[in-house]
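Following: one structure in structure tokens, then a few remarks.
One protein chain omitted, others in place.
Order of writing sets the labels: A and B. Residues in every chain begin at 1.
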Amino acid sequence: MNLNTVDPAWAWSAFEPSGESPWNRAAAAHLFRRVGFGASSRELDEAVARPPDEVARQLVRGERASPSVARDFEALADTVAASNNPEGLAAWWLHRMLHTTDPALEKFTLFWHGHFATSAAKVREADLMLAQNRMFRTRACGPFEKLVQAVSRDPAMLLYLDSATNRKVRPNENYAREVMELFCLGLDNYTERDIQQTARAFTGWEVRNGKFKFNAFQHDTREKTIFGQRGNFDGDEAVRIILAQPAAARFIALKLFRFYVCDEPAPRPELVEPLATMLRENDFQIGPVVERIAGSQLFFSRLARGRKVRGPVDLAMNVLKALETTTNTKRLFSDLSALGQGVLYPPNVKGWDGGRAWLNSSTLLGRANLVRRLVDDSKDRFAGGDLAALVEKHANSPTQAVDWLAELLLAAPIGDEARNTLAEVAQNKDKPRGCANLVHALATLPEFQLG
Amino acid sequence: MFLASPRAQKFRPRPWLIAALLVAAAFADSVASPVRADEPADALAAAAEKKTAAELLPAGTILYAEVSKPGELVDALLNHPLRKRIEALDAYRALVLSKPYLKFTFGVSVAETALGMKWDEAVKTLAGGGVHLGIDAHTQGGVVLIRATDAQKLAEVRDKLLAFARGDAKKKGQGDPIQEIDYRGAKAFKLGDGYAATLGPWLMLTNKAETGKLVIDRVADPKETSLGGKMEFLSARNGVGEKCAAWAYVDVATLRSAGLLAKVLQDKTDNPGAELIAGGVLSTIGETPYATLAVHLDDQQLRLVASAPHDPRWVKKPREFYFGPNGKGAAPIALHPEHTALSLTTYRDLGAMWMAAPELFDEKGNAGLSQADSNLSTFFSGKEFGREILGAFAPEWQVVLARQGFATTSGGVPDIKLPAGAIVFRMKEPEKMQRQLKVSFQSIVGFLNIIGGQNGLPQLEQNTERLASGTVISAEYMLDDDAQRNNGKIYHNFSPTVAVVGDRFIIASTKQFAATLVDAASTPGSTGESPSKTAAPTNTALEIDAAVVHKLLDDNRAQLVAQNMLEKGHAKEQAEAEIGTALEVLSWFDKASLRLATPSDRVDLELAVRFKPAESAK
Partner (left out) sequence: MSTRRDFLKAALGSSAVVALGAAAPRFLVEAAARESNAQGETVLVVVQLSGGNDGINTVVPYGDDVYYRNRFTLALEKDKLHKLDDYHGLHPSLGGFAKLVDERRLAIVQGVGYANPNRSHFESMDIWHTARREPQGRSVGWLGRYLDAAAKARDASAPASDLSALHLGGGQYPLALAALDVVAPSIRSVDQFKLQDGGDRRLREAIEKLSATARPGDDDLLSFVQSSTAAALASSRRLQDALGKYSPAAKYPGTKLAQSLSTVAQLIDAGMATRIYYVSLDGFDTHSEQKDAHASLLAELGDAVKAFVDDLAGHHHADRVLVMSFSEFGRRVRENASRGTDHGAAAPMFLAGGKVKPGLVGKHPSMTDLDDGDLKHHTDFRQVYAAVLKNWLGWSPAEILGGEYAPADVLA
């Protein structure tokens, strides 16, 4: 079975545990990694005691989220944004990803941040980046149209794309182009004329003093023709017309597929089509599609598991969550930046490419070095204590320690030879060092890069 | 073994404990061992009895430190008012219950049982005559000399401990851990990498046999020169006086000739900041024979005084900016407005330093300055910044920081509340300079407006107000209706202002603070000349008011908690507790000061930290 031959009907049908694909800790770890940022050993135990569809549903819907924890994060964000240092805000977001009670929502937010990439390197205002981040979170699971319309008014986005002024006499095509190419349709699904006409619909949409403002004097009120439809459209209507194109649902479904299912190979159109149909028939609601993906046969099959190169954020978060770590997220932000995924600082308007592009000789070593630093940092706490004590609680021998950690941290299985080598690494008179070395060695495994 | 069970961890004596026991074992030797009967040993003991520690140390001792009455210091610490407050901290209670602390107290009680007395009593008995440390340049070894008051007690303790150490080794199937060495009639013991010997009431510990021999030489042969016989040392000791908890002496001349100070005594530096702060003191270090450090501790304050002989002629011409001509420069009287958190007054001739830059700094330092020069002269209509601008101010000036209140300002309130700051100069020719400085201020504000405009900041509006006592030229941010978004922004901390009052020129971060300083400057008493230029001119004085700093930090508590959460990964409660403890500790302190003074033949650097009496502390 491979992605080219898999039956779409089977792929998206509800996951049925089987001998080949049981509902166990490894399967639960996969679910938490993809939909959230990984899980602790206790969370896995708790998950496998319940049916998989319930676990997936509750996770995606954030049914177990605590509103008071969310409120605390918001208050903290305001305080952090006050120093107008977007890097501090990035550290806050990482802190939230790590400690949130609604991991799926943070994952959604990260997805949209990459999709509607906006970099603080250019925007520079922490409060605008925060406002955008909140907007992504609020609109993450809802209708995509509302999200695009909000993005079209988002000051950080408009500043980032130099669309802060868009005048009647000289429409700025930059935003209109990105809406088509990167946000809604993808290349080859529109004409230059569609872009020019859409740009006119967005004239008069401005940013003044960090706020969106509609400048009626600069809005082009004449008739526009977008994808064959004629009328005196404004930006919101333009977005609606764009999303009504057949390519729109396919484009978003494919992007979700790549994010939640696998990097490669590219799926056949008919495999993604059921998701696209679901979007079209469902008012472009995002949440239900992800819920379907996360509860599907395909998602739990070997065509999805370990079939993504993990991004630095996913990778670090998995380690931190699995080992119940508290750490300096400012430092973490700077390490993740060096690995190519500084949150709030995507490299360009395309966001992070992902896949094999994450890896090169510097980032591969950097990933292992990051994990080494986390386990060596004397200020880090693991389940409130030291790493060795945590490992000791779950494993009575080096081999058990290897298996316990591999289940938490690796999506792909490792061979016996690797297991033995790792057990030798764990075997150390200096117990804490043995544990740290073991986690470090795991982090250099090729399997560790996959999620 | 991997992942050993925690049960397997029984108490094992820590290495330091074993070392302490062995040391104590060595003590009693002079009393109980057969050596005691030895004639030369008796003579040696009698000779040693009469010597001070400094007389036992070789003349080449480069560092000497002494706690003359350890018993009193222990009492002072145990009975200190701060002790109760430390014990009242939640963090302290948590520490007391922690595993490492319990292990530590268990270790102490084991030692106390072995010694047969409480640890504080042991300090008084075994080290009642003082603890002294010497480091010898020649042999590169260190010696600790401890003088006991009760030799009899020592003997008993020693017997017990010697037996303990030897017994322990035997139990482990090891040989005698103590190796005995004879030298000039004295018996020394080698324990691991260290040596110990007893000389009358003295216990000597050293890490090098050669250094220990030098000490015994001084007992055996009265003709040997000693540290105690050096003029420099005697005058150092006189200078320090009797009443201090501890003091130290450093032979700077020897350190210098050994080349150990070469790095700080470079001819030219690349760091103008370091030169500004420490330049003159480096001249002292370059010539002075020695330096001392004295520690004073009582219920009210902790005071550290570093001191070194000094001669104004040691300071070369380019460095005259530091202590002033003939070393007579003195800091001005400080303006001390309400809510002052920090005040720095100093004598530092900035113009002279700027102009002497080619002699003071290396290529890199000068390159930095010449770039600054070229940038700055843009604001000063092409005037030479060093000579014509900095040189127009008198060398006595003050920097002051104060907590500011935001309730009264009509503008927004910043989320991060910074203190207001100002620098107060005196103009040499007020009439001539005033106009130039005002114009320069205008250009700087214009420049800030251009830069700020590009970055979406509101514009600064200039206003001139003539008060009874002076003129205030302020630049305040023009706030538009969009106050909601702008509230909380950090720029609400600032309204750059300059003020002229008499010959004073004030540059302040806020208009309010400038006005306060203008008032303070025009109240009688603040306009006098620099304080006493006679006895001990204070070159620089830094004063910090802990209560105001406490309030400043408390104003920003939410920020501190947030930082703590992100940097330590703490939960909110944990972060709040940690910040709370830090602020609580800060509230125990009253004022801290750092003072650099130049009495006729010395340079003194004094750090004083005053404790707040318990009842007035929060």
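We adopt the following convention: contacts are C-beta pairs under 8 Å (C-beta built on N, C-alpha and C of every residue); 3 or more make two chains touch, one makes a residue touch a chain.
Values in this document were obtained by computation on a predicted structure and should not be read as measured data.
The omitted chain makes contact with just one of the residues A:271, A:349, A:409 or A:435: A:349.
Set against the missing chain, the residues B:377, B:442 or B:581 yield one that touches it, B:377. The chain omitted from view is touched by exactly one of A:110, A:156 or A:441, namely A:441. Residues touching the missing chain, restricted to chain B, are 363-364, 366-367, 370-371, 373-375, 377-378, 382 (touch as defined at the top). On the side of chain A, touch with the chain left out of the figure occurs at residues 263-264, 306-307, 309, 338, 340, 347-350, 353, 356-357, 359-362, 364-366, 368-369, 372-373, 412, 415, 417-418, 421-422, 424-425, 437, 440-441, 444-447, 449-450.
The working rule: only the chains that are shown with their structure count from here on.
The touching residues of chain B, when paired with chain A in their complex, are 1-4, 414-416, 455-456, 480, 482, 485, 488-490, 558-559, 561-562, 565-572.
Here chain A touches chain B in the complex through residues 72, 76, 78-80, 82-84, 88, 91-92, 95, 98-99, 124-125, 127, 209-211, 325-331, 379-381, 388, 391-392, 395-398, 401, 426-429, 431, 434, going by the rule given at the top.
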